[in-house]
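Below is a structure I'd like to ask you about.
Only a single protein chain was left out; the remaining protein chains are all shown in position.
All chains are identified by letter, namely A, B and C, in their written order; residue positions are counted from 1 within each chain.
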Amino acid sequence: MNTYGKLFRITTFGESHGAAIGVIIDGCPAGLEIDLMAIQAELARRKPGQSRITTQRQEADEVEILSGVFDGKTQGTPIMLLIRNEDQRSKDYSHLAQNFRPSHADYTYQAKYGHRDYRGGGRSSARETAARVAAGAIAKQLLTLEGITVEAYVSQVGNLRLSKSYQELDLSQTNYNIVRCPDSATAEQMITLIDQTRKNRDTIGGVISCVIKTVPVGLGEPVFDKLHAELGKAMLSINAAKGFEYGSGFAGVEMLGSEHNDIFYTENQQVKTKTNHSGGIQGGISNGEDIYFRVAFKPVATIMQDQPSIDTEGNEVQVTAKGRHDPCVVPRAVPIVEAMAALVLADFYLRNKLSKLTHNL
Amino acid sequence: MNTYGKLFRITTFGESHGAAIGVIIDGCPAGLEIDLMAIQAELARRKPGQSRITTQRQEADEVEILSGVFDGKTQGTPIMLLIRNEDQRSKDYSHLAQNFRPSHADYTYQAKYGHRDYRGGGRSSARETAARVAAGAIAKQLLTLEGITVEAYVSQVGNLRLSKSYQELDLSQTNYNIVRCPDSATAEQMITLIDQTRKNRDTIGGVISCVIKTVPVGLGEPVFDKLHAELGKAMLSINAAKGFEYGSGFAGVEMLGSEHNDIFYTENQQVKTKTNHSGGIQGGISNGEDIYFRVAFKPVATIMQDQPSIDTEGNEVQVTAKGRHDPCVVPRAVPIVEAMAALVLADFYLRNKLSKLTHNL
Amino acid sequence: MNTYGKLFRITTFGESHGAAIGVIIDGCPAGLEIDLMAIQAELARRKPGQSRITTQRQEADEVEILSGVFDGKTQGTPIMLLIRNEDQRSKDYSHLAQNFRPSHADYTYQAKYGHRDYRGGGRSSARETAARVAAGAIAKQLLTLEGITVEAYVSQVGNLRLSKSYQELDLSQTNYNIVRCPDSATAEQMITLIDQTRKNRDTIGGVISCVIKTVPVGLGEPVFDKLHAELGKAMLSINAAKGFEYGSGFAGVEMLGSEHNDIFYTENQQVKTKTNHSGGIQGGISNGEDIYFRVAFKPVATIMQDQPSIDTEGNEVQVTAKGRHDPCVVPRAVPIVEAMAALVLADFYLRNKLSKLTHNL
Partner (left out) sequence: MNTYGKLFRITTFGESHGAAIGVIIDGCPAGLEIDLMAIQAELARRKPGQSRITTQRQEADEVEILSGVFDGKTQGTPIMLLIRNEDQRSKDYSHLAQNFRPSHADYTYQAKYGHRDYRGGGRSSARETAARVAAGAIAKQLLTLEGITVEAYVSQVGNLRLSKSYQELDLSQTNYNIVRCPDSATAEQMITLIDQTRKNRDTIGGVISCVIKTVPVGLGEPVFDKLHAELGKAMLSINAAKGFEYGSGFAGVEMLGSEHNDIFYTENQQVKTKTNHSGGIQGGISNGEDIYFRVAFKPVATIMQDQPSIDTEGNEVQVTAKGRHDPCVVPRAVPIVEAMAALVLADFYLRNKLSKLTHNL
């Protein structure tokens, strides 16, 4: 189905080339002041055509709030956010009606459903993520009240890997360059690499890192719905994601327990850990330290090169990419990673309130 | 909550030091022949005390089927599997009632719930995974009917990394050694490393790789419930998991689109891809190629060394580990990875049947 | 939450005096031809201002389909139906901001949420049911493919009770009079009674009967989600509903088992029953006979008379009803009863398909 979350729940709708896309948020607490401009600003970070290293397709992505907000405040009722589609140029895609693009969802959709919306992918299109970003912007406004911040940035493009840890970076710099890497020197190199890749009519992968700070202790459920498990699912549900790791991640495998264990101490009556290999989550539950994780994204499947493929009849064909596409997905995926993280956190924030309530008769 | 899955749903119950643990499976199709010995065999692969490189704690882990199966066949009604607990030695843990073990769930539980079951972790104990393995064994029996196989193996312990890909290995060899690595030479090295680590009263991490073969095209949902997203969540919900990647994973980031794209061709009227960087999943939906993924596990937090920590009052204490624990989690986690993968596949197998049904009026 | 149904799921949104109301349908099968005019026609049967025995408030209730339908056919993706609000005259309600109207949701809302949308009731307003009617119109189009018909009619107003059973009536006559009673003589009496009640500035209750024909055998689940249990919930969720009975209902209590039992026989190889006290449902599952049930509605709480009440401070006040309201709810509730019945049937139709699938490996 098209619903995500348990208590802070979103249901997205809309096809990339239909009349509109949007989202209903059900479960957002009442009394939250909604900053429409902030929602619009998040959408602007995701929207196509924002810089020379993104697709040149243009979408205004203007959001309307049609329910759930009165006098600027949430009412506790479902919030409906609508974004009309524009500039769809379905004709750009018509040549794809019969062909399966390599490493796209074309074939699996066709095989699964017996039909597909070839106009840009229908629901499988990354356009659906605009609805997530809009909903995530509201989740962020809820988290802000609790002082929780969610900050993502590009930490790798191709083999250009940012060597600094997030503590060594000034994350406020992330949005000052078009690749969204907070280290300006590395950002320059990344932009050059993406530019070069685009000129080669090719695409390249990347990694987005995300840090969540000032998280209350207790978010996450102990068995199946561990906080990092849900964050992992949320990230892996973003188009082109290939991997997720949190805290020490894959590198932690090579450590000994005596190195990896985060030793507790107390500072100003607050429980802290001396290291944070746990990535802020122990036993699936936040421990108050920073949560940090990394998400791997593959190179965009649509390349500006002819590629051999097959059509729906199994015949060999050449697929000629003609649309307008991103040479690298990560600059535009930064707000999507933040939105999905914010949605997970908002949901677990409410679930933890519920937990407390049911654990203290 | 304690439920996992949408159509093939499990609900686990039981504390590690209570009377019993177990699971209800709701949604398992009727008419499936149940092989009780096969369930027991999976539990034997997970159970403690099975070799010198696992904890020496002993549990018989005998499973009883109390409902849902009649004359050896499932009835379409809830299947209840019960495993009585034995050898609990709660006294081993009594010294931990007031102390927080480093990198365990002790502190987060206490902070979240205001109380905790110090007798071995309660629901946060890895003992809960025995219920998953029992349910997963039934899921496997369902998948076997469709010819789907799920095979996991240890591919890394500490910095000892199996260099061969799964295609170069004979996975039937996995269970012939106690570390569950199908390459006997590497297995020997791994066992030596774990043995050495244990003698040093330390622990070490590892990676489990998993391959799912003969998967029908069409498993997975396009938006939030992408197949790899749910596999990721399932794996990350296993105790000590720190990361998940599928197909090209984190390494795919460094590739160009023109290298990474899997070119379609037809063989015997079947659609195939020449490479499989997609890991058998495109747009969140299986494409019929092998699904493969890797799961990172941290070093076990309980080490046989004194560690500084704090108690529930925030006082500095020494934590002395006295119980019987695993020096490395991966040998016993292999059947858990397989069980969770089988549960996800069984669920999506049914969900895909439903999809087909609702997409063809 | 604001979601109803398991496989054919609707989520409604919108306040009576906000910008719009609407509904997302998730789970509607692909390939269904959508008749927009038929949706509009159902809304016309529910809308205010349609006759002299309904409220004189005017709403155009024009519906837009913003997603999920392409070239007139459902795509299997979420269907979003939007109805903009008009003629809201919030000022009519401003005098109610501080007062609790008797037998309305004002007090319980205020007490539950600490705030309320006094502009016509917010989400508690019967305006929300327009979204249900729109969604129900699509459910009906799905049921029509299977030959299933859903027909409701007014069978009682005050103490004027239609003495004929549904078999003795020509249900095609239901919409030829403004009270929606298929027996024209009784309809005349009912209209006179409602007219008289309205002139007395009072309101009166009624009963709606509903018949569902050509139902396949097998709809309904055996334990909690019995078909009649879900129909009951659906009907009781309609504003002003006070009771539900199906088949022999409350009258069946006085019968003996030997009278009440419906004897099976076979006709043209079809299993039939000689009587139908079961109301087409046995053990919670449809048996192929007609399903019929009755829903009791109380007199509308808003009367055109001054009534004593209290305000939010507990002070005694007079409540003067000034809005435009219905003297009797049942004529406009007929399409709502049909819509909710159609939504339940569509959901169980899909659930039964799923059942079959999971019961025949």
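Just so we're on the same page, a contact is a pair of C-beta atoms (placed from the backbone, for glycine too) under 8 Å apart; a residue touches a chain by one contact, two chains touch by 3 or more.
Just so it is clear, the structure is predicted and the values come from calculations on it, not from any experiment.
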{"item": "Sole residue of C:Ile53, C:Ile303 or C:Leu345 that reaches the chain not shown, by the stated touch rule", "value": "C:Ile303"}
{"item": "Chain not shown, touching residues in chain A", "value": "7, 27-32, 76, 145, 350, 353-355, 357-361"}
{"item": "Residues in chain C touching the chain absent from view", "value": "1-4, 12, 100, 102-109, 111-115, 123-124, 128, 156, 158-159, 197, 200, 202-207, 217-218, 220-226, 228-230, 232-234, 236-237, 239, 241-250, 252-266, 269, 271, 273, 277-279, 282-287, 296-303, 305, 307-310, 314, 316, 352, 355-356, 359-360"}
{"item": "Residues belonging to chain B that touch the chain removed from view", "value": "1-3, 9, 11-15, 18-22, 24, 26-27, 30-31, 64-68, 70, 75-80, 82, 113, 115, 117, 122-123"}
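Quick note on the criterion: only the chains that are shown with their structure count from here on.
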{"item": "Chain with minimal offset from the mean of all protein Cα atoms", "value": "A"}
{"item": "Whole-Å gap separating chain A and chain C, where each centre is the average of the chain's CA atoms", "value": "40"}
{"item": "Shared interface positions of chain B, touching two or more other chains", "value": "355, 359-360"}
